[in-house]
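Here's the structure we're looking at; comments come further down.
Heads up, one of the protein chains got dropped from this complex, but the rest are sitting where they should.
Each chain carries a letter (A, B and C) given by its place in the written order, and its residues are counted from 1.
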Amino acid sequence: MIDKRVYDFDAALEGMKDGATIMSAGFGAAGAPQELLEAVLDRGYRDLVIISNNAGEGERGLIKLLKERRIAKVICSFPTSSNSEITKELYSAGLLELEIVPQGTMSERMRAGGAGIGGFYTRTSVNTPLAEGKEVRNIDGDDYVLEYPLKAEFAFIKAREADRWGNLTYNLSARGFGPTMAMAAETTIVQVDRFVELGEIDPEQVITPGIYVDRVMEVEAS
Amino acid sequence: MIDKRVYDFDAALEGMKDGATIMSAGFGAAGAPQELLEAVLDRGYRDLVIISNNAGEGERGLIKLLKERRIAKVICSFPTSSNSEITKELYSAGLLELEIVPQGTMSERMRAGGAGIGGFYTRTSVNTPLAEGKEVRNIDGDDYVLEYPLKAEFAFIKAREADRWGNLTYNLSARGFGPTMAMAAETTIVQVDRFVELGEIDPEQVITPGIYVDRVMEVEAS
Amino acid sequence: MAKLNRKQIAWRVAQDIPEGAYVNLGIGAPEMVANYLPDDREVIIHSENGLLGMGPTPTPGEEDPDLINAGKKPVTLLDGGSISHHTDSFAMIRGGHIDICVLGAFQVAQNGDLANWATLDNSRPPGVGGAMDLAVGAKDVFVITDHCTRDGQPKLLNQCSYPLTGTAVVTRVYSDHALIDVRDNSFIVREIADGISSDQLSDMTGTALTFADDCTVLKTPEL
Partner (left out) sequence: MAKLNRKQIAWRVAQDIPEGAYVNLGIGAPEMVANYLPDDREVIIHSENGLLGMGPTPTPGEEDPDLINAGKKPVTLLDGGSISHHTDSFAMIRGGHIDICVLGAFQVAQNGDLANWATLDNSRPPGVGGAMDLAVGAKDVFVITDHCTRDGQPKLLNQCSYPLTGTAVVTRVYSDHALIDVRDNSFIVREIADGISSDQLSDMTGTALTFADDCTVLKTPEL
């Protein structure tokens, strides 16, 4: 019987290691897998490379990892928030590497990683510092930048419901990067509000099909 | 008040013309906008370029247009079906141009057209006759073919429900190419089983958001 | 000399958003545009984090932490609203499906170049968010900005000195002093705030202005 459900963080994080690259869903706090990130903190992993829209916000998850200096690099579109001083401090002190990617390009690069696209041309960032060193090509009169896929060893996702095949639904705008990151990581680990029986999710309302999901764990908001 | 509902085929097909390029959703008969296609036939348009997975099947829609010699060219992945002799006859007689595109490439090219991607690299079709004349690029050790976006003047789609903003739901595997074609056409025209009030479709269950839809018409299956 | 306040600029932008438009409102001042849309005008507001048909701020106590806008503030969805994931949301932006986006700016050049994501101060972490995607993707890019910086430097220039967000993308500037179209490599003044002369406006601008033949007074209500 296929059963992707796990019941503790040790099982959820199997294979995690120092230096791992982790995609972390969430836009601000919505959809952020705070408890999974904090379980990584508790287990002492370090030198992490994080791919996430923001380099933390508030007091949870990524911010805790940043404060404990567990993160070597963040690939993101917008690192700081009004309430995340630690990111600025670490960056100013040269203790945190940041790679800034336009939000749509970041999302599209992850989709490319998940969908077998070897590279794609986008108008976003043409003639800006973020296109420096990248190939530019004129297609039908417009300049486009060549962007390559973005993949990761792990994706951490927060979803609303999961069944034992790993099918997922999300809550409103907490959907965010979840469906795309699930495609783009070797191992996709999902914390969900609740497990449901196989067949409870209408086939037309599955947002992330289980094919992209490796492990699901029920996590109570803490 | 935004209201994309129309109540007859003349209003639905406004702007149609000889030589138009039309994306026609549907995989076989599932999701095929037969009544819209037949309304085009009834109005006498000709020299049409059709983008559709199949060059017709059965006795409806595209097959009727083919029989009346209204279609100059079909861009498709698989032109013939067990029950579509006319496609073979016209092709053999040199009366129908066919452009064969791998199904995933066709779908991805339409998505690129809708998503502002100028081109993308895919492994599909490398070293096959369908890659002839196309740029090949080695990325991380694998060869990829460069493919360009596919757009159209019109998309014809069959959906289950629509509201006055043009939000759509589909019925099971009739979803097919609908959501992608809706993105890729200048004018997207949808025949639906039924209109619903704004707000009746759960925001999380909208499959094609109205931003991609220009006109919706309630059409009883005929 | 009666320059406009932020609310008045937002009000003026709102008058130019047509019925049925799909509009993305940037974080900060552009968000205020939603407050001034005429009641009888139906406009569909997009938020980059996957909302289409965004509604007003929820009443206190009704906030859902999972229903936020691009600025991470609680919002609502209108009837007809829909949710999409990030990649689909940016396909709307990058694919040219958003009619208008309204953004802030550090600098705008007369050819429509926009600089609004990074200064030359390298001590601050840079952050671009969705600005570059919106700049190239939206059919019209409206900019809300003060005409000058706090220390009196012009923000409308011959050429931007800050890192660019996009080239030749801005179509109209709504400043606290004027409404200016960006067309044919020129700033064309369409409306000018009451009590401001052409010369005064030119003095505040870092490049030559063209005054439209039908240039009128930029009128807004008290707000």
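The criterion applied here is as follows: a residue touches a chain if its C-beta (ideal position, glycine included) is under 8 Å from a C-beta of that chain, and two chains touch if they have at least 3 such contacts.
Note that the structure is a prediction, hence the values are computed from the model and not measured.
I'd like to know which visible chains would be in contact with the absent chain if the whole complex were considered.
Across all of the complex, the chain we cannot see touches A, B.
Among B:Phe9, B:Phe27, B:Phe156 or B:Tyr212, which residue is in contact with the omitted chain in the full complex?
B:Phe27
Per the definition of touch given earlier, which of B:Val126, B:Ile139 or B:Val196 contacts the omitted chain?
The single option touching the absent chain is B:Val126.
Which residue from B:Pro33, B:Pro102, B:Pro149 or B:Pro203 sits in contact with the chain not drawn here?
Candidates B:Pro33, B:Pro102, B:Pro149 or B:Pro203; residue touching the omitted chain: B:Pro102.
Go through subunit B and note every residue touching the omitted chain.
Contacting residues on subunit B, toward the hidden partner: 27-31, 53, 55, 57, 76-81, 87-88, 91-92, 98, 100-105, 107-108, 110-111, 122-130, 170-180, 207.
Of the residues in subunit A, which ones touch the absent chain?
1-2, 111, 113-117, 163-165, 167, 183, 197-199, 201, 203-204, 206, 209-212
Rule of thumb we're sticking to: only the chains that are shown with their structure count from here on.
So which one's got more C-beta contacts, A-C or B-C?
Answer by contact count: A-C.
Counting only Cα atoms for the centres, state how far subunit A is from subunit B in Å.
Going by mean C-alpha positions, subunit A sits 33 Å from subunit B.
Return the distance between the CA-based centres of subunit B and subunit C, expressed in whole Å.
35
Would you please write down the residue numbers of subunit C that are in contact with two or more other chains?
77, 83-84, 90, 93-94, 136-137, in rising order.
Out of subunit B, which residues touch more than one other chain, so two or more?
Touching at least two other chains: 115-117, 203-204.
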